[in-house]
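Here the complex is missing one protein chain, while the rest keep their positions.
First chain written, first letter: the chains are A, B and C, and each begins at residue 1.
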């Protein structure tokens, strides 16, 4: 059994990690920390876990964490970088669901996150935890930077095109839509039901923190600079991300359907839909699967890619567990084969 | 492996049976029939099952059905009673998720369902599939009438009081609220999102088909006639039933919390919450669990019971699988321990 | 033109007062105060008012308020009672949308609201602003206590029965359901869309602040003590209250439909629906109208009354404007005849 701790588990990625890890057959979930909720049983904060998980939030205790095989950080940005170095030094592996280790260029990171990085040397060793790109490196990693929710969806949709070199990389557009759980469980006015229900709007149109992360991944896949416009929107629903991706084809002879099917033929969590499909976010709710459809509207020179994922699973906690499976040599799908609940 | 067929699986109870049975470790799900969808892969109709279930809808074929160990009917009312007799005669066990065998008094049944019963003799042998009341009889049954969604919630909330004889049975009130999936997957105007979202209303206030079924169960638990007012309401959400139950206490010394905890101490799918709780429907979403809280407002003589269930699981497909487990001597919880997804 | 100020207008009752008063043909809306938003244009906080209302939030200035004809308080409980005395002394009329003046028995008030009342003598002169009961007194009042949202719905549904003396007043039940805007615009975890959508639950089952207010009104209508169980629930929608009321009939010969139609024949904002109806909350969205249906399930001895209102209009801001109209001798419906938007 893999001995697991979660640091900072009172948010939505936290409860999702708890749901997945509590039922994972190879995991012993021993510690979940929360300064605010220390002493409170997990099932009081998350009543869906009554009878499922008999664990109590505790104060973060470095010594106890150091005895675990792996520590997941589901903390606000800026926390993992202060605690990870000591853990890794003691042989603990770390998966950070926050953004502390996602951006390789720390100057860019500082600009978007408003912090000075606490451990630049460690950051340089972090592996970006997108298995569909970095499977081998993840398996060997001591520190995995789990991708953001939007970046996962956008990269999965564009990398087949970029790797194949069939699109004009200068004018990529990612029009992305997310349910409100992406904004977290902290009370904020704009995510009140009274504000967000029966409403739809864009946000961060002049720049969003996920933009440099997405761009970094696309550049690596393309092997050249990319021009990207990324516009996120808030959808009046709890879970789900839908990315609508536009990429002008440079090679108009390419068979897009075949390209995507081949690229993802061996990926357990990427499902390329039949031609003409429109993936629905609900079909991946609670699941680690991303579903993708590819179109060429009116047979023209625009590749249109539609991607759905559950922002809290493939976009966060599920991908983190997938990374853990890889890091510990388990079957990649272990503990992750939940059938989405529909309706 | 238990060889299983589902007749009529294109509705919401159908897809839920498919989700549960596809992952059930002791079940071989061999047949799913639908006249309208015969020839269509299940995963085209229910895209959440892509990669999960490789099965195609077929025309109902009595010979093929007769080779199964158990047949679930997820059909409109009036269908199961025409097909069940032949199956049972051939040794197949039947679980009807419709209403054909729920009401013992067939005159009452005909009055509410507008049909003449096709097999009164068989109906007399049906066991009402509420395990918390009829566990032994279910295990031995050839034909199980799976309870309705409202009746399950209301009975679970009131039977501890009625069995203990601590309430005035003449003035029971069940104010029940259901998500719209209870109205089915057939297109109807009043369950369009444009009609049902941002809206709340009662319906069937002068009489609802579930009333005689509930009353029958309460009378059996009480051992005397009961007076019941039952008012269902439509909630702008997909899944979940909340029953708010009012019962005037005849014995004001009773410890309600202890009464409920003892009554359900050994029940795997009934969770009595701590004193002062308010169960939330989302905490049982996708799960076979019912959660109950009991109050005595202002310390007065009114017992107030709050019950939540997932109308499609404990209120339909999950309870049907629970009944199957009992009928085939399996652990009662087999294939039914899904952690609810929250948020 | 009536010179109007609003104190504390950044919540949902505030924006609704703004919407109604900005379009009221006899009102000059001159002042809206907010300590937090002083200096901010109203249309920045409430973008639906762009182009509709050219007003800026200001610090509360007693001298400026004293020059108004009427001041509405849309403040947290405990604020109006500190500011109202000076205003009333200077001849300003006051309508408090909070709870400071609703409960006649100040000991009870203190018990539920946890405060010592700041102006007991003034409180004794306050008129409870339910026009359907107190129209004449409201017209003459200097200080109106605008009813709570639940109390308005429950009282409108029960007073015809209580005034007529046709029900057993010892066992009244009010099962009430509200959209989440009733919980306000301040960020709270339980009203996040991620928590409240796809969810339904009761709250305050052991006691809610609106209970003593409702009981006071029912006692006055009945002329005798009443026994009332009141259970509120949270509905995953923005606006609307639905009250389901149960009252055992003491006079089984009464014609309930006629009783309600006659009682409300002259009321401009109470609509008694035809027999057999189920009022929907959306049919009164944005409107000051309450709609009521009355049933006698299975022809028995239980009166069942269904009431809907918009909690922010007839349950708050609309009723406040209705009271203002009465206080200033205007046509009662002036500025209040908005057609509900459906769907």
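Criterion: a residue touches a chain if its C-beta (ideal position, glycine included) is under 8 Å from a C-beta of that chain, and two chains touch if they have at least 3 such contacts.
Note that the structure is predicted; figures quoted are calculated from it, not measured.
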item: Contact residue for the chain not shown (choose from A:78, A:184 or A:236); value: A:236
item: Sole residue of B:99, B:126, B:180 or B:211 that reaches the chain not shown, by the stated touch rule; value: B:180
item: Contact partner of the left-out chain, one of C:52, C:106, C:219 or C:249; value: C:52
item: Hidden partner interface residues of chain A, rising order; value: 171, 173, 175, 177, 179, 194-195, 197-203, 205-207, 227, 229-231, 233, 235-240, 242, 244, 246, 248, 276, 278-282, 285, 293, 295, 297-298, 300, 302, 304, 306, 308, 343
item: Residue numbers in chain C that touch the chain omitted from display; value: 12, 15, 19, 22-23, 46-52, 181, 185, 197-198, 238-239, 271, 279-280, 282-287, 289, 291, 338-343
item: Contact footprint on chain B, counting only the chain that is left out; value: 12, 179-181, 183, 185-189, 191-198, 236-238
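One rule holds for everything that comes next: only the chains that are shown with their structure count from here on.
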item: Rounded Å distance, chain A centre to chain B centre (Cα mean); value: 37
item: Interchain centroid distance [CA atoms averaged], chain B/chain C, Å; value: 39
item: Of all residues in chain A, the ones touching two or more other chains; value: 12, 181, 185, 197-198, 238
